[in-house]
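Of the protein chains in this complex, all but one are displayed in their positions.
The block that comes next holds chain A.
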């Protein structure tokens, strides 16, 4: 523990506190957790990255259908390989923390759901989203007819300007009315939050 604290540095730690919705203990725990994921040779790099495969195999993410999307959204890697630096990891934790605002949560949720990264949720994105939510097994999948019906219903509700896609502001409008969103979109890594 002592080593992690010194590794982070007091100034940096307080800056992280100011920039995220995490407390000091949470950041330290996050750092510990992050360091555990790093391989030996990576630790010596100035900004070590945890590769996506490693992140995906973490127990908290193992059963999450959006795990790949989450990595891609929070990764700042130039190679688009979904690897995470410690700061990316902090961003992720901050967005999923209890005290993060609805605005930031909905922003990241939108980007997670935006599978093709084009800035809007079109019917392709929605279809992928439904498939993620219903799981991989065939018996829980929806039939094409049901899928079509579902997507048309969703677009009917949320697509306020009727351009066939749901954009960020429409998404935020819909989400902000939801009673469940804030409570469900939180605490991905519950061990870290203490």
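We take it that a contact is a pair of C-beta atoms (placed from the backbone, for glycine too) under 8 Å apart; a residue touches a chain by one contact, two chains touch by 3 or more; residues count from 1.
Methods note: contacts and distances are computed from a predicted model.
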Undisplayed chain, where the name is taken from the UniProt record, one of "Mitochondrial import inner membrane translocase subunit", "Very-long-chain enoyl-CoA reductase", "Translation initiation factor eIF2B subunit beta" or "Transmembrane channel-like protein": "Transmembrane channel-like protein"
Those residues of chain A which, in the complete complex, touch the missing chain: 15-21, 23-25, 59-60, 62-66, 75-76, 87-88, 90-91, 94-96, 99, 101-104, 106-109, 111, 113, 117-120, 126, 129-130, 133-135, 137, 140-142, 146, 149-150, 153-154, 157-158, 160-163, 167-188, 190-191, 193-194
